[in-house]
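The structure under discussion is supplied below as structure tokens; questions concerning it will follow.
A single protein chain has been omitted; all remaining protein chains appear in their positions.
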């Protein structure tokens, strides 16, 4: 296998409402891409549903995953997202270490 | 960036049928939240579908992710879920180390 | 808790079009199972949508997660998938270390 | 011989009718590897629409029905449901290579009821001009729930006898509640209640009823696709499940037809009602049954009972059962 | 007293009508723990279909309408929307234990408009034979948008006064644009535009219109289910929100009825139009409003305003409001 290198995977669980704004932050901070999944969940705010008819659809959750080779960029995104989208909104952010190929892509 | 600390991410892939029961276990064991995703898959039991009309919808899969600061709580959840929901049902559980901010939330 | 052991989680983000072919690679290379999620995203190729009516549905993304006890098998899958499905298609692959129970299942 | 000939004629003419034709077409599609897929949201909505239509129709008619009339048919439905489970446990369960829990769960599923088979039979009878009491649809839960409960109780007793540690006590009440809350039964009861206490004639006639046959044709397609796709699951289980799934729907239907006939003699239960009773007996549950059984008898292998029911039982109940009971009805009642 | 008696009669007869009966049935379903779920894709499609039907109908009629006639009702709608927000801020916001941001956001949501309440009222009026100008539906955004803007502006001013650092300036233009782009308002305007400039009579009469009442019945079911499911959210907020949500729809509707009556005297605005104006005033936004407010007043707790509106406000506006304004219309105009 071609050699792998370490990178950081940033996962942001947030209200769908904030999806586009956070994606913009990711790209402007230097992220090279992201992947998004629909989800639902429970935390300190109220329970969020998925799938079932929800009169207020925009409140369901998404998880945005961003893999970033440069840890400083990851930190920057975490800071911006935390400042803008976690005071009043539901959401969490966490980081993991991953191994990637084709480092230039991330 | 505000300092991060280590925590455990627990991922439970299980039949949708068991979703609520496992969520209850998580919260009662001391979890502070969870996030759920719809999925499909294949393992030692039969293949599970997603999206396509399935006469037996309740058998599709979900992945429940729980981030927990206290490893003992994570172990407790793993034990309870393994005992109750993996003998006869499809499912897997695995743990990962993650970095979190705002430790008090997890 | 019963003792855990280390394993590798392989995540492949790819066009839905390639889902079945990659699943076949996984199973033939010795994977014991996989879990699949629908998603959308952005990378060096064009943006992929989920959920909204898309005239060209087969281009939305999936993430295939495979947990493998034997690192050599994981490497083999990475090689085959990279060779066959990342030249012309959108997609990324990355690896993480996870802790599993019931090692014989993976 | 005449019966066979009559059946052959009825079967051939039903083959041309949308219900059966779409079912077979769905199987053919799946067999040929088509990628055509009816989205899950659409499938669930169609089931809702059909059950609402059936429930509303029944509810509006029950308003004027003599509740006394309903008692005996309801009792017959419950008896049939339970007998089917007992048959499953002692006949299927006695066969070599068949695990007892699997046999009981399969009996439970075949004792329970499929809304789509019921809907298909109602359309066929309407087209053939065979009348029936609209409240017959309300017999559904009277067969469905006792069958599921009995199967779960039997499985519990069996486990207890085996000295299983697993033995959580069966709470019949909680199973009744769970069944009533299932999407299928609650859509039917919702329709019933609305038909009974409100005046839904307008929406019934301009919306639920006219869409009924068309939506049913799509549901039949889905059932056909599912049936074929699940055939492969049966490879993993004992061959006896295939034999059971081929024969049981017909036996169950005949049993119900016989009992229905007695009720007909006793209370004037309509010929169409007898035929429908046979069809719901022949059918096996595809929506509410499987998750209930899965949760309550986790040691049973779902491939055994869902494979038997979805891949073979339902197509047989619809494709062979409906023409068969219709033929019998013609012979017995001269309808 | 006569009013009360008339109202009781009207209410009892509406109870039987699908709109109200399905709403209550949805609440009952959720209360009983049914697992029946209308898939989200179906729900969104139904809302689209209803708004297209309303928009097309309005658009086709506006072609021949005198635009002058529309001005005064539109102005009345805007005034009512704004007054509701002011009431929310100064009445609800003055109550003990109520956070000011929550009060303003709730006022904004109740000032804004719910498409489903409008659709339900249109069906009721049609069934009762009360005529109204089809363009009344076009009043929707004239009430909706000013209410949302005013709420957001007021919240901004309040934060500024509190010395909040957060204070991003409110751009009214961007809120108008955002509202117009929301799924609900743009479906309505799409229908309006198509009704105005193209000839959709064919599809209107054979597709959008005949499906209207049936789809509405399902939407009412969804609203009922949602209402009950969200009741629990209200436990987390001050009790005054419950009181507000019970009373406000009726007060707002009466206010609008009064203003509508003046417009009637001035321009001959139809009795049916006055009733509809009251209904949209009584209703609170369930589609476009919540995300707009969430994004623009993030410090307000969504459980307060969505709970008040979805769990109580909307059911009250439909179940009590519609029969009430209909009764009033009968008394005042003799319709």
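Note that the chains are named A, B, C, D and E in the order they appear, and that numbering of residues resets to 1 at the start of each chain.
We take it that a contact is a pair of C-beta atoms (placed from the backbone, for glycine too) under 8 Å apart; a residue touches a chain by one contact, two chains touch by 3 or more.
The model shown is predicted, which means the values in this text are computed figures rather than measured ones.
J.: Of E:15, E:65 or E:203, which one is in contact with the hidden chain?
T.: Missing-chain contact among the listed residues: E:203.
J.: Out of E:11, E:45 or E:333, point to the residue that touches the absent chain in the complete complex.
T.: Among E:11, E:45 or E:333, only E:45 touches the chain that is not shown.
J.: Just name the one of D:4, D:32, D:67 or D:265 that touches the chain not displayed here.
T.: D:32
J.: Among D:17, D:89 or D:252, which residue is in touch with the absent chain?
T.: Checking the options D:17, D:89 or D:252, the one contacting the hidden chain is D:17.
J.: Going by the touch rule given at the top, which residues of chain C touch the chain that is not shown?
T.: Residues in contact with the chain left out: 15, 17, 46, 51-59, 87-89.
J.: Across the whole complex, list the residues on chain D that are touched by the chain not included here.
T.: On the side of chain D, residues 15-18, 21-22, 25, 29, 32-42, 127, 210-211, 213-215, 217, 221 touch the unshown chain.
J.: Name every residue on chain E in touch with the hidden partner chain.
T.: 39-42, 44-45, 48, 177, 180-183, 186-187, 190, 193-194, 197-200, 202-203, 206-208, 211
Keep this in mind: only the chains that are shown with their structure count from here on.
J.: Listed by label, which chains are in contact with chain B and with chain D?
T.: Joint contacts: the list comes back empty.
J.: Farthest chain from chain A, going by the mean of C-alpha atoms per chain?
T.: Checked the centroid distances; the maximum from chain A is D.
J.: Which chain lies the greatest distance away from chain C when centres are computed from Cα atoms alone?
T.: Between chain C and every other chain, the largest centroid distance is to E.
J.: Using the average of all C-alpha atoms in each chain as its centre, how far is it in Å between chain A and chain B?
T.: The separation of the two C-alpha centroids amounts to 19 Å.
J.: Mind pulling the chain E residues that touch 2 or more other chains?
T.: Those would be 37-40, 42.
J.: Would you mind listing the residues of chain C that make contact with two or more other chains?
T.: Residues 37-38, 96 of chain C each touch two or more of the other chains.
J.: All pairs of touching chains, please: list them by chain label.
T.: Those chain pairs which touch are A-B, A-C, A-E, B-C, B-D, D-E.
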